[in-house]
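Below are the C-alpha coordinates for one structure; questions will follow.
Every protein chain of the complex appears in place save one, which is left out.
Let's look at chain A:
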Amino acid sequence: MSYPTPATSVKLVLLGEAAVGKSSLVLRFVSNDFQENKEPTIGAAFLTQKCTIGERTIKYEIWDTAGQERFASLAPMYYRNAQAAIVVYDITKPASFIKARHWVKELHEQAAKDITIALVGNKYDLVQDDDEGQGEREGVRKVSVEEGQNLAAEEGLLFYETSAKTSYNVNDVFIGIGNKIPEAASLASSPEQNNNEGRIDLSTNASSNGNRNLCSC
(Lines give C-alpha, C1' and ligand atoms only; values in the text may rest on other atoms or scores of the structure.)
Protein backbone atom coordinates (compact mmCIF):
# COMPACT_ATOMS: atom_id res chain seq x y z
CA MET A 1 0.00 0.00 0.00
CA SER A 2 2.84 2.39 0.71
CA TYR A 3 5.67 1.62 -1.64
CA PRO A 4 7.89 4.57 -2.51
CA THR A 5 8.03 3.72 -6.20
CA PRO A 6 4.80 2.77 -7.91
CA ALA A 7 5.61 -0.83 -8.62
CA THR A 8 3.38 -2.95 -10.78
CA SER A 9 2.52 -6.21 -9.13
CA VAL A 10 2.98 -9.44 -11.00
CA LYS A 11 1.55 -12.59 -9.55
CA LEU A 12 3.83 -15.49 -10.32
CA VAL A 13 3.59 -19.18 -9.52
CA LEU A 14 6.29 -21.87 -9.59
CA LEU A 15 5.33 -25.37 -10.66
CA GLY A 16 7.30 -28.53 -11.27
CA GLU A 17 8.18 -31.92 -9.91
CA ALA A 18 9.48 -32.41 -6.38
CA ALA A 19 13.12 -31.53 -5.78
CA VAL A 20 13.82 -29.84 -9.12
CA GLY A 21 14.79 -26.63 -7.33
CA LYS A 22 11.71 -24.42 -7.29
CA SER A 23 12.31 -23.13 -3.80
CA SER A 24 16.02 -22.76 -4.50
CA LEU A 25 15.33 -20.62 -7.58
CA VAL A 26 13.11 -18.36 -5.50
CA LEU A 27 15.63 -18.20 -2.67
CA ARG A 28 18.33 -17.21 -5.16
CA PHE A 29 16.14 -14.55 -6.74
CA VAL A 30 14.75 -13.13 -3.50
CA SER A 31 17.76 -13.44 -1.15
CA ASN A 32 20.63 -14.24 -3.52
CA ASP A 33 21.29 -17.25 -1.35
CA PHE A 34 21.56 -21.00 -1.75
CA GLN A 35 21.06 -23.90 0.64
CA GLU A 36 22.40 -27.28 -0.38
CA ASN A 37 19.60 -29.37 1.11
CA LYS A 38 16.59 -27.15 0.98
CA GLU A 39 13.61 -28.47 2.90
CA PRO A 40 10.73 -29.90 0.90
CA THR A 41 7.95 -27.37 0.58
CA ILE A 42 4.80 -28.48 2.29
CA GLY A 43 1.69 -26.67 1.16
CA ALA A 44 3.09 -23.53 -0.46
CA ALA A 45 5.34 -20.61 0.36
CA PHE A 46 4.80 -16.96 -0.46
CA LEU A 47 7.62 -14.52 -1.16
CA THR A 48 7.95 -11.13 -2.78
CA GLN A 49 10.77 -9.39 -4.59
CA LYS A 50 11.02 -6.13 -6.44
CA CYS A 51 12.88 -5.99 -9.69
CA THR A 52 13.69 -2.99 -11.86
CA ILE A 53 13.62 -3.50 -15.60
CA GLY A 54 14.45 -0.36 -17.54
CA GLU A 55 11.92 2.22 -16.45
CA ARG A 56 9.61 -0.17 -14.72
CA THR A 57 9.64 -1.52 -11.25
CA ILE A 58 7.95 -4.86 -10.93
CA LYS A 59 7.00 -6.38 -7.64
CA TYR A 60 6.90 -10.13 -8.01
CA GLU A 61 4.46 -11.85 -5.69
CA ILE A 62 5.67 -15.39 -5.83
CA TRP A 63 3.85 -18.55 -4.84
CA ASP A 64 6.27 -21.41 -4.49
CA THR A 65 4.22 -24.61 -4.55
CA ALA A 66 4.88 -28.09 -3.23
CA GLY A 67 6.15 -30.35 -5.97
CA GLN A 68 4.90 -33.74 -4.88
CA GLU A 69 2.07 -35.02 -7.05
CA ARG A 70 -0.10 -35.42 -3.95
CA PHE A 71 -0.24 -31.66 -3.48
CA ALA A 72 -1.47 -31.02 -7.02
CA SER A 73 -5.01 -30.50 -5.73
CA LEU A 74 -3.78 -27.34 -4.01
CA ALA A 75 -2.03 -25.89 -7.06
CA PRO A 76 -4.99 -24.45 -9.05
CA MET A 77 -5.65 -21.97 -6.27
CA TYR A 78 -2.23 -20.47 -6.87
CA TYR A 79 -2.07 -20.44 -10.65
CA ARG A 80 -5.68 -19.53 -11.34
CA ASN A 81 -5.11 -15.78 -11.16
CA ALA A 82 -1.40 -15.73 -11.83
CA GLN A 83 -0.03 -13.51 -14.62
CA ALA A 84 3.15 -15.52 -14.90
CA ALA A 85 4.29 -19.05 -14.22
CA ILE A 86 7.69 -20.69 -14.06
CA VAL A 87 7.59 -24.38 -14.89
CA VAL A 88 10.76 -25.96 -13.58
CA TYR A 89 12.44 -29.27 -14.40
CA ASP A 90 15.77 -30.82 -13.57
CA ILE A 91 18.00 -31.25 -16.66
CA THR A 92 19.44 -34.42 -15.12
CA LYS A 93 15.99 -36.01 -14.60
CA PRO A 94 13.93 -36.93 -17.69
CA ALA A 95 10.83 -37.67 -15.60
CA SER A 96 10.81 -34.10 -14.36
CA PHE A 97 10.71 -32.89 -17.98
CA ILE A 98 7.64 -35.03 -18.65
CA LYS A 99 6.04 -33.53 -15.58
CA ALA A 100 6.89 -30.06 -16.88
CA ARG A 101 5.05 -30.86 -20.12
CA HIS A 102 1.98 -31.79 -18.06
CA TRP A 103 2.14 -28.57 -16.10
CA VAL A 104 2.37 -26.52 -19.30
CA LYS A 105 -0.66 -28.33 -20.67
CA GLU A 106 -2.61 -27.81 -17.47
CA LEU A 107 -1.71 -24.12 -17.43
CA HIS A 108 -2.88 -23.66 -21.01
CA GLU A 109 -6.15 -25.35 -20.17
CA GLN A 110 -6.87 -23.92 -16.75
CA ALA A 111 -4.93 -20.72 -16.17
CA ALA A 112 -5.55 -17.22 -17.53
CA LYS A 113 -5.30 -17.17 -21.31
CA ASP A 114 -2.66 -14.45 -21.45
CA ILE A 115 -0.44 -16.00 -18.78
CA THR A 116 3.29 -15.67 -19.43
CA ILE A 117 5.04 -18.98 -18.93
CA ALA A 118 8.76 -19.60 -18.62
CA LEU A 119 10.14 -23.10 -18.97
CA VAL A 120 13.23 -23.49 -16.81
CA GLY A 121 15.70 -26.39 -16.83
CA ASN A 122 17.47 -26.11 -13.50
CA LYS A 123 20.65 -27.63 -12.01
CA TYR A 124 22.88 -26.51 -14.84
CA ASP A 125 25.80 -26.62 -12.39
CA LEU A 126 25.58 -30.42 -12.36
CA VAL A 127 26.37 -30.73 -16.07
CA GLN A 128 28.84 -27.86 -16.19
CA ASP A 129 32.48 -28.80 -16.53
CA ASP A 130 34.52 -27.71 -13.56
CA ASP A 131 37.60 -26.51 -15.43
CA GLU A 132 36.41 -23.92 -17.85
CA GLY A 133 32.82 -23.35 -17.17
CA GLN A 134 32.62 -24.14 -20.84
CA GLY A 135 31.61 -27.49 -22.21
CA GLU A 136 29.70 -30.12 -20.35
CA ARG A 137 30.43 -33.07 -18.20
CA GLU A 138 29.46 -36.12 -20.14
CA GLY A 139 26.47 -38.28 -19.38
CA VAL A 140 25.03 -36.23 -16.56
CA ARG A 141 22.65 -34.24 -18.68
CA LYS A 142 19.50 -36.19 -19.49
CA VAL A 143 17.37 -33.50 -21.10
CA SER A 144 19.01 -31.75 -24.03
CA VAL A 145 18.84 -28.02 -24.63
CA GLU A 146 17.02 -28.74 -27.89
CA GLU A 147 14.27 -30.69 -26.15
CA GLY A 148 13.66 -27.74 -23.87
CA GLN A 149 13.80 -25.26 -26.73
CA ASN A 150 11.44 -27.32 -28.84
CA LEU A 151 8.83 -27.59 -26.11
CA ALA A 152 9.14 -23.86 -25.48
CA ALA A 153 8.75 -23.09 -29.19
CA GLU A 154 5.75 -25.41 -29.57
CA GLU A 155 3.94 -23.94 -26.61
CA GLY A 156 5.08 -20.35 -26.88
CA LEU A 157 7.12 -20.25 -23.68
CA LEU A 158 10.22 -18.44 -22.57
CA PHE A 159 13.08 -20.84 -22.08
CA TYR A 160 16.12 -20.80 -19.82
CA GLU A 161 18.56 -23.21 -18.34
CA THR A 162 19.56 -22.08 -14.89
CA SER A 163 21.50 -22.97 -11.80
CA ALA A 164 20.11 -21.79 -8.51
CA LYS A 165 23.39 -22.94 -6.99
CA THR A 166 25.69 -20.76 -9.12
CA SER A 167 22.92 -18.22 -9.82
CA TYR A 168 23.50 -18.78 -13.54
CA ASN A 169 20.63 -17.23 -15.54
CA VAL A 170 18.29 -16.97 -12.53
CA ASN A 171 17.69 -13.23 -12.69
CA ASP A 172 17.34 -13.48 -16.47
CA VAL A 173 14.24 -15.61 -16.01
CA PHE A 174 12.52 -12.92 -14.00
CA ILE A 175 13.72 -10.14 -16.27
CA GLY A 176 12.50 -12.10 -19.29
CA ILE A 177 9.09 -12.55 -17.72
CA GLY A 178 8.96 -8.88 -16.76
CA ASN A 179 9.72 -7.84 -20.32
CA LYS A 180 7.06 -10.10 -21.74
CA ILE A 181 4.31 -8.92 -19.44
CA PRO A 182 2.63 -5.96 -21.11
CA GLU A 183 2.59 -2.82 -19.01
CA ALA A 184 -1.12 -2.36 -19.50
CA ALA A 185 -1.90 -5.85 -18.33
CA SER A 186 0.02 -5.51 -15.14
CA LEU A 187 -1.45 -2.08 -14.54
CA ALA A 188 -4.96 -3.27 -15.13
CA SER A 189 -4.75 -5.87 -12.47
CA SER A 190 -2.80 -3.83 -9.98
CA PRO A 191 -4.18 -2.86 -6.55
CA GLU A 192 -6.77 -0.22 -5.83
CA GLN A 193 -10.21 -1.60 -6.70
CA ASN A 194 -10.39 -3.93 -3.77
CA ASN A 195 -8.30 -4.41 -0.71
CA ASN A 196 -6.68 -7.43 -2.18
CA GLU A 197 -3.92 -5.40 -3.66
CA GLY A 198 -4.21 -7.46 -6.80
CA ARG A 199 -3.08 -10.60 -5.17
CA ILE A 200 -4.31 -14.06 -5.77
CA ASP A 201 -7.89 -13.19 -5.44
CA LEU A 202 -9.81 -16.04 -4.00
CA SER A 203 -12.71 -14.15 -2.56
CA THR A 204 -14.24 -13.29 -5.92
CA ASN A 205 -13.85 -16.82 -7.05
CA ALA A 206 -15.44 -18.17 -3.94
CA SER A 207 -18.37 -15.79 -3.90
CA SER A 208 -20.64 -18.20 -5.71
CA ASN A 209 -20.41 -20.52 -2.80
CA GLY A 210 -20.62 -17.93 -0.14
CA ASN A 211 -16.88 -17.88 0.33
CA ARG A 212 -16.79 -21.34 1.62
CA ASN A 213 -16.03 -23.52 -1.31
CA LEU A 214 -12.97 -25.68 -1.46
CA CYS A 215 -9.95 -24.34 -3.13
CA SER A 216 -9.86 -26.55 -6.12
CA CYS A 217 -11.05 -30.07 -6.08
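Assume contacts are C-beta pairs under 8 Å (C-beta built on N, C-alpha and C of every residue); 3 or more make two chains touch, one makes a residue touch a chain; residues count from 1.
One rule holds in what follows: contacts and distances are computed from a predicted model.
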* Among "54S ribosomal protein L3, mitochondrial", "GTPase-activating protein GYP5", "EKC/KEOPS complex subunit GON7" or "Dynactin subunit 4", find the name that the UniProt record gives to the complex chain excluded from display. => "GTPase-activating protein GYP5"
* **Selected residue (touches chain absent from view) among A:Ala7, A:Ala66 or A:Ile115** => A:Ala66
* Asked: Among A:Val13, A:Val26, A:Ile58 or A:Met77, which residue is in contact with the omitted chain in the full complex?
  -> A:Met77
* In the full complex, which bits of chain A touch the chain not displayed? Write them out. => 1, 18-19, 37-40, 42-46, 48, 61, 66, 68, 70-71, 73-74, 77, 195-197, 199-203, 209, 211-215, 217
